[in-house]
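Removed from the display is one protein chain of the complex; every other protein chain stays in position.
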Amino acid sequence: MLDQPRVQRPAMADRSTPLLFNHWYIAAYTREVTRAPMDRWLMGESVVLYRKNDGVAVALQNRCPHRSFPLSKGKLEGDNIVCGYHGFKFNTAGKCVQVPSQATTKSSLDIASFPLVERGPLLWIWMGDAKLADPAKIPDHSWLHDPGHSAVLGYFHVKSNYVPLHENVLDLTHFHFLHGADVGALSFVEAPPETSVENGVVKVLRVDRDTIPPPHYARMAGIAGHRADRISEAEVPSPALSWARATIVDREPMPGARKDYHFWIMHGLTPVNQNETHYFWANVRDCSVGDKVIDEWLMPRSAKVLSEDVEAVQWCQEIWAQTAPERYGELNVASDAPGVQVRRVLAQHAAKEHGGAVAEMDHHAPQ
Amino acid sequence: MLDQPRVQRPAMADRSTPLLFNHWYIAAYTREVTRAPMDRWLMGESVVLYRKNDGVAVALQNRCPHRSFPLSKGKLEGDNIVCGYHGFKFNTAGKCVQVPSQATTKSSLDIASFPLVERGPLLWIWMGDAKLADPAKIPDHSWLHDPGHSAVLGYFHVKSNYVPLHENVLDLTHFHFLHGADVGALSFVEAPPETSVENGVVKVLRVDRDTIPPPHYARMAGIAGHRADRISEAEVPSPALSWARATIVDREPMPGARKDYHFWIMHGLTPVNQNETHYFWANVRDCSVGDKVIDEWLMPRSAKVLSEDVEAVQWCQEIWAQTAPERYGELNVASDAPGVQVRRVLAQHAAKEHGGAVAEMDHHAPQ
Partner (left out) sequence: MLDQPRVQRPAMADRSTPLLFNHWYIAAYTREVTRAPMDRWLMGESVVLYRKNDGVAVALQNRCPHRSFPLSKGKLEGDNIVCGYHGFKFNTAGKCVQVPSQATTKSSLDIASFPLVERGPLLWIWMGDAKLADPAKIPDHSWLHDPGHSAVLGYFHVKSNYVPLHENVLDLTHFHFLHGADVGALSFVEAPPETSVENGVVKVLRVDRDTIPPPHYARMAGIAGHRADRISEAEVPSPALSWARATIVDREPMPGARKDYHFWIMHGLTPVNQNETHYFWANVRDCSVGDKVIDEWLMPRSAKVLSEDVEAVQWCQEIWAQTAPERYGELNVASDAPGVQVRRVLAQHAAKEHGGAVAEMDHHAPQ
């Protein structure tokens, strides 16, 4: 018996790695999806999203199999959607239940229906093999929707592949250079965090003892002027999600006051296609809960910092598109350790889903 | 002797079928062409159109063979056109009659001249094999230009291949769903018309006896409130043209009044290239002739309905371009019978002009 040659894949995912379908992704904020059908490109496919009369959300392939008309331009009839061109009718399972000029229909006219799960403000979609669509695989984000938390939510349409966005999020050294001294301390650059990988989940930990917490955390916690410990954690539980949590432990608490305050930032990354990404973000806290003044102060501040990230990855994508990979590769250094781990995990997912063997590492960090 | 393998062509034309050059197409409305040279992309070629001093229209390849300068940016010298870059001069036959820096010219500097026929408001062009350019092949449209008729004319530049526009025109079921109940009766959807093909001309017939004619027909005929027979005919005499005629036979005519009223709609479809189409349309009637009030009422109404068609086929082209044909095909149902016939005829034309054998039908309607 002869060994079959296997496709050799790069050890690390990059902008050209095939998209990973067998994962849950954020399709939309739940508030976006109503009885008015909306279209959204997700993972290279046009999808129509709407709600049934009972409020449950539906996601169907947004293409009538008859003449490719986008169903989002049609209208709802009860829970079914009717094509706006020739009236083909589809139920929420994607089954074609009526062809106006015929008494019968046929399974070849059915379209894909995508599993959805609504969790807090997020609507998760599964666009891969439906048999594998287990809601238990949705990464936990209870801090976003459980009581006792407040969040501001935002969105960017990013003209970049999603992999560099994952890297950007995990990388602390860009804070100082891209966002400026008020966001990123230079000490972050010099002392790289600890990185670990467990079951495909990349985790990053950094602890700063007895320090002055950033002013915006101190303000939200109401502990301005206090010294505190700061524990920074980040986790990438899936190709679709990355989050970071800062725990501020007040070293000078008022008598009877709480000591621990938590702040999360969520990065929900859903490929539009190979070269563009939906970026759903949230800033979450377990203090100043329900404080609208804090929300209104936090929202533009968060949006501005993240817009700098978006701009940066878009600039990189532009230069890359004109010059790489034919002429230049990318090189890794010490601070890339967390990003490299994510890229390795994504490469392993790609090999699992699309076949092929992952190469041994060809780039070792640091260089 | 071995049989030569022949290219196998799909049984039905689609967006990727090679364009058909050996047919007359509408190049322009005659009123558009003047002594000021104008350029227009037709069948993937840039063409310059202008009129001779005696008013006869001329169509030449809009590319100087010297350095590719568009002749439409040059100027006329009598009946000749002079390139605006280096002064190469061409006569109305496309012959290069002067090269400024030389005493002589050469036949390699000649450009294509395209046969034109002016008929009523339409200027027809032949861009294929000039030996075959017989004006007798221009499909009859005497109802557009003969006395006793009034017409409103319009134009769209459509970002879609021309084949789906042919289908759209022949399909009655989209009236109700795309244009709304005031334009398309649901009964149209349920009772498909009769289709026939004679010598490559697709014909569709539908008769509704003793019915209430659509209000806009009744208004133009001046028979509001009368019952009538309604005979709907459509014909596709060539890849370039499709027309429909409604005959309204008044069942309650006033004493001595005429009984029959006719209404035509013309769809002149000229490929800009494989993915875009010039759509010349006309609404014609043999009643209320010369009535400007009717014209002004009819014009925006017709334009609105047709703009919905244009929008629909453009949406389909967008979805198709992103997803098909690599991933999805198109499927046919009962109401597609007329469109399928047109697509078969176009496929036969393509095999005749570009070679290859047409496959047996691979899609049977209805499914």
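Think of it as A and B in the order they're written, each chain with its own count starting at 1.
One rule holds in what follows: contacts are C-beta pairs under 8 Å (C-beta built on N, C-alpha and C of every residue); 3 or more make two chains touch, one makes a residue touch a chain.
Treat the numbers as computed from the prediction; the structure is a model and nothing was measured.
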Tell me which residue among B:55, B:78, B:100 or B:300 touches the hidden chain in the full complex. B:100
Can you work out which residue in A:22, A:98, A:113 or A:173 touches the chain that's missing from view? A:173
Of the listed residues B:45, B:295 or B:318, which contacts the missing chain in the full complex? B:45
Can you list where chain B touches the absent chain? 44-46, 62-63, 65-70, 73-74, 82-87, 99-102, 106, 108-109
In the full complex, which bits of chain A touch the chain not displayed? Write them out. 164, 167, 171, 173-174, 176-178, 189-190, 192, 312, 315-320, 322-324, 328, 330-335, 366-367
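Convention: only the chains that are shown with their structure count from here on.
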State, to the nearest whole Å, the distance from the C-alpha centre of chain A to the C-alpha centre of chain B. 48
